[in-house]
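Structure, as structure tokens:
Complex shown without one protein chain; remaining protein chains in place.
Now for subunit A:
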Amino acid sequence: MGKETDSSRQTFDRRLKQAMDRNNPDRAAEAALQGSDITTVGTVLRAGTEMVAGLAVGVAMGWGLDRWLGCRPVFLILFSLLGGAAGVLNVWRLVRPQDALEDKPGPHAGPER
């Protein structure tokens, strides 16, 4: 089977493409369905860690700044709150309706869209 000439391969490719085009609507719908399925599970698994990660980064940064500048617990308190807010923001970006995404295209919607 590996001995096919170039021309027969092109013909085959063309016929394959035609066949795929004929079936295209079904295939596309199926693919979209499967895609959304796995994306949903992935989203659910992501939400929890996003929130924890935001808080963890905030606490770590606050703790580090306190250690560096020697003014415990000012930055720890401040950055814990900011980190928690960042975590909530992460989750919101994850779950917000896709329409909201379309409203603000391009660079205007922040780094994580």
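Heads up, the rule we're going with is that a residue touches a chain if its C-beta (ideal position, glycine included) is under 8 Å from a C-beta of that chain, and two chains touch if they have at least 3 such contacts; residues count from 1.
Methods note: contacts and distances are computed from a predicted model.
Chemist: Assign the chain not included in the display its UniProt protein name, restricting the answer to "ATP synthase subunit a", "FtsX-like permease family protein", "Monosaccharide ABC transporter membrane protein, CUT2 family" or "Na+/H+ antiporter subunit E".
Modeler: Hidden chain, UniProt protein name: "ATP synthase subunit a".
Chemist: Looking at A:Ala19, A:Ala56, A:Leu69 or A:Val95, which residue reaches the missing chain?
Modeler: Within the whole complex, the residue contacting the unshown chain is A:Ala56.
Chemist: Under the stated touch rule, tell me which residues of subunit A contact the chain that is not displayed.
Modeler: Those residues of subunit A that touch the unshown chain are 1-2, 4, 9, 12, 38-39, 41-42, 45-46, 49-50, 52-54, 56-58, 61, 79, 82-83, 85-87, 89-90, 93, 104, 106-113.
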